[in-house]
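Shown next, in structure tokens, is the structure this report addresses.
Note that one protein chain of the assembly has been removed; the remaining protein chains are unaltered in position.
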Amino acid sequence: MKRLLRVALGILTAIGGFVDIGDLVTNAVVGSRFGLSLVWVVALGVLGICLFANMSGRVAAASGRATFEVIRERLGARAGLANLAASFLINLMTVTAEIGGVALALQLASSVYYLLWIPVAALAVWLVVWRVRFSIMENVTGLLGLTLVIFAVALFLLKPDWGSLAGQLTPAVPEQETVWTYSYYAIALFGAAMTPYEVFFFSSGAVEEGWTVKDLLQERINVLVGFPLGGLLSVSIAACAAVVLLPAGISVTSLSQVILPVAEGAGKIGLALVLLGIVAATFGAALETTLSSGYTLAQFFGWSWGKFRRPAEAARFHLSMIVCLLAGIAVLATGVDPVLVTEYSVVFSAIALPLTYLPILIVANDPQYMREHVNGRVVNALGMVYLVIILVASIAAIPLMIVTGAGA
Amino acid sequence: MLANPAPGPAGRSTHPGRTNVGALAPAASALLGVALLTGCSSGITESVSTAVKDSSSAVATARIALRQDMAGKLTRAATSTTLDDGLKELQSSRSTVLKLSPVTTVDRGTQRQALDALDQCAAGFATARAALAAGDGGTPSLADGDKALADAQDVLKQLESTVASP
């Protein structure tokens, strides 16, 4: 029974922790402008993240080392430094977007201007990183994030025309959009689903929680059941937008538009649940990205790291995270729209994906670290296919950004 | 015993003959980029129709929010935030239209029409926000706010059709 509870907890936390501000915003934008014609990208991204999260968890469980530690050892200082620079900057952008997301959701709940919530949100993130135990942090934010299932509930309550919704699933460019904006948003959605920080966080978290080879089965279940269900959540966000906002000619540019379909279908209770869910999911993601910034820096330079250590025993690790949070506050204090930061962060995540995933594929094939747990042939084949997809998306992103004016 | 010593700092070999060619490539691509970007904008109709699209999205959002508030589905805080977000969107569209530099008389007329339509939208938002602040049973009522926004939406639709078919 206890074992079953642990499995359930793992899956539920994975579902609730899957969605972050990038998924919320990008899926809503896509649903309001393209209907469900880009859902195939979500499926592609979910499969990709399942593949690579599984791989990086296996690396951590088999070798006892987190992925970024091994990147420097395997690829050398120069490639590792380039990888670090790109990953760290994009991580920082994502931290900023997540904290902005928490503040925006709190503004919707309270009517207090979001800029006033930003220092509060950042301080709360820091306090949890400073004091709260890793497993408690993951479980609480993951379970609370499950309330986002209200998107699926609201979708049913809206009683949409299921036939025409299903008809939208075919990958076709809607008439009011161009093939360029379609491709641009396909890349954005892909980057939102395959967030790079997830992989760093997942493998470092495996070391934090002391996973061994015995835990590999649990980890596989978490990923293979939890992430696809999380992907279904993302699709329901897009579907809600497609049912309520698309027919009204509304294209999503703010968080308030994302929640309107839920209020439409489920009233004030739905509104309360969705705001709770957004705060929990973005707060959890803010924690994960902040920790990822610390992990990547500490693992590259060989600093002592980990939430399982006293802060005094991992001083530079904690200091770097404090600096990241301060940088995030500074960027948001300039008044830049957090939704805009989010939209850029998912596209830049897509651009950085090859840097993140290629090393994982290399390390997961190295018998010196993995011993008998190296990748099988199927996993390697899938990994190579995804590497090609990731490279195509990464190379096409910037030209498309220029041609479409960042999706306008 | 070590096989090889530590890799020392790599000597930077310079190729003096290469620098000229290397400098041309980024300049050429910059020129191409500028040509691409300027070629994309065709008069002010493009910018005006984008502004109209964004504004009608904002107005439609505000109408949905008001309707949900009247039906008791939305809290005051959420409605007022939605209206504020819509107003911000509207204001940025208006400032884009304002900053255009029309050349022909037709273009100047289009800009004037667009500004008038956007001002009407802004007035509709003002009524809606005042209604929200006035609370239930105050004046203006939420229904008045919705009516003002609906009128603004019609004006925008008219403008859209004139801009689309000059």
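By written order: A and B. Residues from 1 in each chain.
Going forward, a contact is a pair of C-beta atoms (placed from the backbone, for glycine too) under 8 Å apart; a residue touches a chain by one contact, two chains touch by 3 or more.
In this text, contacts and distances are computed from a predicted model.
**Q** Have a look at "Electron transfer flavoprotein subunit beta", "Multiple sugar transport system permease protein", "Zinc metalloprotease" or "Sporulation protein YlmC with PRC-barrel domain" and point out the UniProt protein name belonging to the hidden chain.
**A** "Sporulation protein YlmC with PRC-barrel domain"
**Q** In the full complex, which of A:20, A:69, A:177 or A:264 touches the chain missing from this view?
**A** A:69
**Q** Kindly note down the residues of chain A that lie in touch with the hidden chain.
**A** 63, 65, 69, 72-73, 76-78, 80-81, 130-131, 133-134, 300-305, 307-313, 315-316, 318-319, 368-369
In the analysis below, only the chains that are shown with their structure count from here on.
**Q** For chain A and chain B, let me know how many angstrom lie between their CA-based centres, rounded off.
**A** Averaging C-alpha atoms per chain gives centres 27 Å apart.
**Q** Name, in rising order, each residue of chain A that touches chain B in their complex.
**A** Of all residues in chain A, those touching chain B are 107-111, 244-245, 248-251, 253-257, 259-260, 263-264, 267-268, 271, 275, 402-403, 408.
**Q** If you look only at chain B, which of its residues touch chain A in the complex?
**A** Within the complex, chain B contacts chain A at residues 33, 36-37, 40, 50, 53-54, 56-57, 60-61, 64-65, 68, 72-78, 80-82, 85-86, 88-89.
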